[in-house]
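All protein chains but one are shown in place.
Presenting chain A:
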């Protein structure tokens, strides 16, 4: 029991220091501003670490970018201006949401193309199977035979 407590205490201390390693405290006047800062950081991508946003990344470049977002926010820039300033330096890569233009239209349009194509294929399959299977594929004699086989329980007495 005591051993467990020591381990727990050690873990707790470790967790505390791990958090203290990234001391970044950006001060905001209102909660709305703070939320805006978080949203901006979440939709900007770190150019160094490729698949992290700048809020999650510990790379120095992400810190610089967060600082830039903060400084621009404090000077009254709009979200578009802030994202634009970073795109001008680092390219479209830093945006998780690429703009809809001639280069990205296939990317944006593909889900619709895929769903529409899928519907067409399903419709085609259904229509074709209906055409090939008219109401009954058996002739009257065959049907009579089936009936006989089903009602006659003793297979040995089958004609």
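Before moving on, here are some points about what is shown:
Here, contacts are C-beta pairs under 8 Å (C-beta built on N, C-alpha and C of every residue); 3 or more make two chains touch, one makes a residue touch a chain; residues count from 1.
One rule holds in what follows: contacts and distances are computed from a predicted model.
This complex has a chain not shown, and the name its UniProt record holds, of "DNA-binding PadR family transcriptional regulator", "Malonate decarboxylase acyl carrier protein", "Putative spermidine/putrescine transport system permease protein" or "DsbE family thiol:disulfide interchange protein", is "DsbE family thiol:disulfide interchange protein".
The set of chain A residues touching the chain not shown comprises 47-48, 50, 59-61, 64, 68, 87-93.
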